[in-house]
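A single protein chain has been removed from this complex, and every other one stays in its place.
Letters A and B mark the chains as written, and numbering starts fresh at 1 in each.
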Amino acid sequence: MPARHLLDVDTLSTEEVDRIMSMAEVFVDVSTRVVLHGGHVALLFAEPSTRTRLSFEMSARRLGGETYVLEPSSSSMAKGETLIDTVRNLDALGFRFLVVRHHRAGAAAVAARYFGGSVVNAGDGWHAHPTQALLDLFTLRRHFGSSDLRGRKIAIVGDVMHSRVAKSNVWTLTAAGTEVFLCGPREWLRGLDNLPATLTDDLNSALRDADAVMGLRVQKERMARGVSLDAYIERYQVTAARLDRLAPGSPYLHPGPINEGVETTHEVARGPRSLVLEQARNGVPVRMAVLAGLAGAAVGAWRHRDA
Amino acid sequence: MPARHLLDVDTLSTEEVDRIMSMAEVFVDVSTRVVLHGGHVALLFAEPSTRTRLSFEMSARRLGGETYVLEPSSSSMAKGETLIDTVRNLDALGFRFLVVRHHRAGAAAVAARYFGGSVVNAGDGWHAHPTQALLDLFTLRRHFGSSDLRGRKIAIVGDVMHSRVAKSNVWTLTAAGTEVFLCGPREWLRGLDNLPATLTDDLNSALRDADAVMGLRVQKERMARGVSLDAYIERYQVTAARLDRLAPGSPYLHPGPINEGVETTHEVARGPRSLVLEQARNGVPVRMAVLAGLAGAAVGAWRHRDA
Partner (left out) sequence: MPARHLLDVDTLSTEEVDRIMSMAEVFVDVSTRVVLHGGHVALLFAEPSTRTRLSFEMSARRLGGETYVLEPSSSSMAKGETLIDTVRNLDALGFRFLVVRHHRAGAAAVAARYFGGSVVNAGDGWHAHPTQALLDLFTLRRHFGSSDLRGRKIAIVGDVMHSRVAKSNVWTLTAAGTEVFLCGPREWLRGLDNLPATLTDDLNSALRDADAVMGLRVQKERMARGVSLDAYIERYQVTAARLDRLAPGSPYLHPGPINEGVETTHEVARGPRSLVLEQARNGVPVRMAVLAGLAGAAVGAWRHRDA
C-alpha cells in the first residue's frame, strides 16, 4: 500500500528512506513543473519558521505547485476555529497537499484523518519532525558517502526530551545503520528508554570517537525546570576543544536556529566542520523528494513499512 | 451599464444572479489562465479569514491572476495610513482587482470610489458579504436543483442584526424566489424591518416545514448585551431534535467558523444533513464566476439592476 502522508519517519522502511535519498540527489540539480502541475499546496504554520517554511514553499513551487501560506493569527483560527475544522475546510477548498507545523504533538496525525490529500508533518510539538531527520541524514550521506554511514557513531546533544528533531533522527539514523547516542542533563533524558539509542548524561562518553555531533536548540524558558543555563553551558556546550574528542574531522550539525554561546560557540557554529548551512541547503531537494514521492504514491513510488 | 464592482447583492438583478450561478457551474470543473492573464489582484484583509481569503486567492490564480495579500499589521496601515490612501496607492501600483474585507460597514464602497479597477466586497462590518450569499445560493441550487428553489422556506437563525451574511442572503434568496425567515432573540432583530423577510423570535415558527436552515456565528462577546449564552442555547440552538421540525431531509448550512455547542451541535454540524463543507467547496467556483464576470464587465457580461 502506498503511503499517502508523511507523519513520522518511524513508519518508513530502510528502502523507503533510501528511495527518498536517491530522489533528493536528483533534485539537487533538477527542477520540474510537471510533478505537481498546479496542484494546490497549503502551508499551515502555527509556529514561527524560516528554513522549514521557505524550503517547503520553494520545493512545492519547483515541482509546479501553487503555494498558499496560512498563519493562525490571520485565519479563522484567530476566531477560535479548531485545527480539525480548518483542515476539513482546506480539504473542501481543493488542496492536494497540507504541510503542517503545530505546537501540539499529534497535530499532523489529526490533520491526516480529515484531509483527503497528503499531509506532511513539518514539526508537531515534541513529537516528530520527519523532513528535518531526512535532510539531516541526506547531509550526513553527502558528507560521508552514502554507503559509508553503517556503523558510525552519531552523538545528539541537548534538550533531547523536548526535541522532535532528536526523536525523528533516531529512527532515520538507525535505519541507515548508525549508532545513536542521546546526551544531555538527566532531567532531559526522561521517557526515552524505548528509543533504539544509548542515553547518557556524560558528554565525554557521547563524544568519544563519534563521527558526527548534532546540537539541539536549548530553549531558555525551559532552563528554570531543574537545569541552570550556566551549568548546562559548562557541562554540555560543544566547544572547539570538546570537538577534538570526536573522530578526526567529524562534523557539527544543528537544525537551527542556534543559540550561539549556549549549545555551541560561534567558532564551532561557523567553523569549517559545521554542516549547518549544508543542512539548510539540503532542505529543498529532500522536501522536493518527499512531495514528489507522495504525489506519485498512487503509482507506488514509495511504500509504508507496514504495507 | 456593466457593473464594475461587486459591493453588495442588493443591486444585482435576478438575471445577473442567474448568470453568476451558470458561470459558477462551469468553473466547478474548468480552470483557465486567460481570463485575468497576469492581472494583479490585491487581497486586503483587515479581519481574519480562512475560507474567504483562500478561495478568493485560489479563484484569482485559477483564472490566471497574480495575487498579493496585504494585511494591515505589516502594511503602512500600521503606521496610520487610511483605507482611502491605501486604496489610492494600490490603484497607482497597477492593481486591477481589489478584494477587501474590513470591519467597517461601507469600507468596500469607499474603496470603490478611489480604485480604477474592480472592487469585490469580501465582507464589510455588519453590512454585506455578497460572495458568501452567492455561494450559499449556489449550494442550495445544487442541493435542490436550480429550478426548484422557488417557493421554498429558508430559516436563518442567530445574531441576525450583526450578521452581514444574513443580510446579503436575504437579497439573493429572495431573488431566487424563496421565502426567508430571520429568527433570533428580539434584541438581535432590531432595525431589520425593511428587509423582504419575516422576522420572528420564535424558533418553532421559523423552523416549521422549512426547506433549509442556516445558522449564523454567535460571537460570545456580544452575549453580554442583553442575551445570555445559556438562554440562547436553550431557545435557539439548532439541535438534531429541532431539525426534525423542518421538511424531511432539509439541510443545515452555516458560513463558518461554527461554535459547536452554541449555534448548533457537533452532531448537526458534521452530520449527513450538513452542507457546511459544500459551502466552503463552492466558494472557489462562485468567486471565479464573480471575478470573471467583472473582468468581462466591459463587454457586458452582467449588469446592474439599476442600469
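Couple of notes before you dig in:
Definition applied: a contact is a pair of C-beta atoms (placed from the backbone, for glycine too) under 8 Å apart; a residue touches a chain by one contact, two chains touch by 3 or more.
As the structure is a prediction and not an experimental result, all values here were calculated from the model.
Checked against the hidden chain, the listed residues B:A78, B:A105, B:A231 or B:A247 yield one contact partner: B:A78. Touch with the chain omitted from the figure is made, among B:T11, B:N89 or B:T198, by B:N89.
Interface residues of chain B with the unshown chain, by the touch rule above, are 38, 40, 42, 66, 68, 70, 73-81, 85-86, 88-94. Along chain A, the points of touch with the absent chain fall at residues 31, 45, 48-51, 53-55, 57-58, 61, 71, 217, 256-259, 277-278, 280-281, 283-284.
Criterion: only the chains that are shown with their structure count from here on.
Taking each chain's centre as the average of its CA atoms, chain A and chain B sit 41 Å apart.
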